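With one protein chain held back, the other chains of the complex are shown just where they sit.
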Amino acid sequence: MNASSNPILRIEGVGKAFGPVTAVDDVTLDIRENEFFALLGPSGCGKTTLLRMLAGFESPNAGRILLEGKDISPLPPEKRPLNLMFQSYALFPHMTVRQNLSYGLEMERLARTEIHRRVDETMATTDLTQFADRKPEQLSGGQKQRVALARALVKRPKVLLLDEPLGALDKKLREKMQLELKRMQNEVGITFIIVTHDQEEALVMADRMAILKDGRLLQVGAPEDVYERPADRFVANFIGVMNFIDGKVGVDGLFAAEGLQVKASGNAGSATLAVRPENIVIGPPGDLPVSGAIVDIAYHGLDRVLHVKTTASATPLQVRIPASGAGNWKIGDALSLKIDPARCRLFQ
Amino acid sequence: MNATLSSKLPGRIVLLLVFGFLYLPIAVLVLLSFNASGLPTSWSGFSTRWYGALLSNTDILRAAGNTFIVAVFATVISTVLGTLLALGMETRRRKSNGLEALAFAPMVIPDIVLAVALLTFFSRLGLTMGLHTIVISHVIFDLAFVCSVVRARLKHFDFSIVEASRDLGASGWTTFWRVTFPVLLPSIVAGALLAFTLSVDEFIIAFFTAGAGRSSITLPMQIYSMIRFGITPEVNALATIVMGVSATALLISQWLNRQQQVP
Partner (left out) sequence: MSFNATRPTLLAAPGVAWLVALMVVPCLLVLSYAFFERGVWGGVEYTFTLENFARVADPLYAKIFLNSARIALTATVVAILIAYPAAYAISRAPRMSQPILLFFAVLPFWSNYLIRTYAWIVLLNREGLINNLLRSLGYTGEPLSMLYTESAVITGLVYNYLPFVILAIYSTLSRLNPELMEASRDLGAGPVRTFLRVTLPLTLPGVAAGGVFVFVLSIGNFVTPALLGGGRFQMVGNLVYDQFLTANDWPFGAALGAALILTMIVLLLLQARATAHASGERKGEAAQ
């Protein structure tokens, strides 16, 4: 979106092991200036360790971390022009909101008036002015979250690191804050790197995202790329909902499973076809090439997901149709379906 | 944990120094108890003669007997009272500050003050003092400690298991013996061991409430009279035994506390 293409932060072959456990394994990654970048992965994938290495709380066993071309890996956290918003917020309980925000500026030995001015300014943009003299324990979860964000932003870091920033909030507030964070990032023009295990959150907020598993980088790209063209079966399954159909690619280049054939380019041999629920078209029995029966229907408000048993796979296929769409399907109904060869992926 | 933030070395040096400070004096005492000469002047060979001397010292044996009697009675009474007090305090709907202060006071009151208060009280009542008055007095702080150990367990006691038991048809009495008591038992035993240790070691209150006769002298009183004027070889052996017993009781108590820890 507003991301230019020069990298502000370059992670170069970074690795970290705790004893025999490899937390981060040879990760190379460029983060561009002003982009909202998400590190996404299941818990234990190494994303938090990577973030802590950027902040300076862990030192990499291998590789370099370059900020605007300079290696910052030997610097202690207090010397790095990056700030971290902690998962637990880590607000100083013995200080008021104003004191929490001033703390980082006092460490830069700025003049009192300057500190005051910048704190006031940041409190205004984060809607905290009325809470200036409250202690953290007198704040709600959402307010604490904003204080944590403001405390890091007031330092005007080159890069802001956010460790599961919305994890402690309830679903409603989380959705509101996702947009809020994105707006804020646009306003202040600072590079944001967010760590999250919530793929939906990453899809909504990020300009680009990286998917990690077991310390390895699996894929980097814009949300659309990752969603539409997942690099492997794990990513495909992790991001959004995906149907997997095991089968074979024949010498003719056709993917075939029991009762199903799809045009797909691939080498001959066993393969898995992955298709999103919205990329399956359904019709009355006999109209389309594959026939099946509805075993379950889940209503999601805007749309409905039909679970359709076919001969092609052991688990029923999920098919997403608009809730208002034609057809009054009931459990047990027979139907036929078709998979759009242009919109599915083949993993071998 | 983190090499960039802190090195482990300074911490290790601090711990080494502090543990040295805490344990060297005790270690010296234990070593000396096996020194044939009994004196710190020189090492004149390993010997258990001072342990032998203890066994033939009737004053010490009587004092040890008295201490045992006092500690057993004080422990039994204080364990019952302390456990009940803990149950009462933790099941109240509202916290009572007065009650909290009352249960806390015996642990912080300067023992010399409690000692003279009890001396005044017993003599005002015209009570003959002896082992029984020591027991009565020891129960005061023993029960406070038992109460605090049991309360610590009750703080993360899941009272819904009591309700579950009632729901399954058990009476209040049965529920107590089949559910509440078994869950609390390790902490009750831990509290009792603590009370026993405290009683065995207590000196000042015993000193003031023992009365005049030599017949109710306890072990700490005997030790005090022996060490007032310098080094006595027999005390080294006695000290080693007393510390061994206390440490064992504490290790068991700690272990029991650990067993019941809720993760």
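We just call them A and B in the order they show up, numbering each chain from 1.
The rule we apply is simple: a residue touches a chain if its C-beta (ideal position, glycine included) is under 8 Å from a C-beta of that chain, and two chains touch if they have at least 3 such contacts.
None of these values were measured; they are calculated from a predicted model.
Q: Pick out which of A:7, A:60 or A:104 touches the chain that's been left out of the picture.
A: Once the missing chain is taken into account, the touching residue is A:104.
Q: Out of A:33, A:164, A:180 or A:201, which residue would touch the omitted chain in the full complex?
A: Among A:33, A:164, A:180 or A:201, only A:164 touches the chain that is not shown.
Q: Thinking of the whole complex, not just what is shown, which of A:6, A:28, A:88 or A:311 touches the missing chain?
A: Missing-chain contact among the listed residues: A:88.
Q: Which residue numbers on chain B touch the omitted chain?
A: 1, 5-6, 8, 10-12, 14-15, 18-19, 21-23, 25-26, 28-29, 32, 39-42, 80-82, 84-85, 87-89, 91-93, 99, 102-103, 105-106, 108-114, 116-121, 124, 136-137, 139-140, 143-144, 147, 162-163, 166, 172, 175-176, 180, 194, 197, 200-201, 203-204, 208, 220, 223-224, 227-228, 230-231, 235-236, 239, 242-243, 246-247, 250, 254, 258
Q: Suppose we count only contacts with the excluded chain; which residues of chain A make the list?
A: Residues 43, 48, 55-57, 76-78, 83-84, 86-94, 103-104, 107-108, 135-137, 151-152, 155, 163-164, 167-168 of chain A touch the chain that is not shown.
Heads up, the rule we're going with is that only the chains that are shown with their structure count from here on.
Q: Need the CA-centroid distance for the pair chain A / chain B, whole Å please.
A: It comes to 57 Å between the two C-alpha centres.
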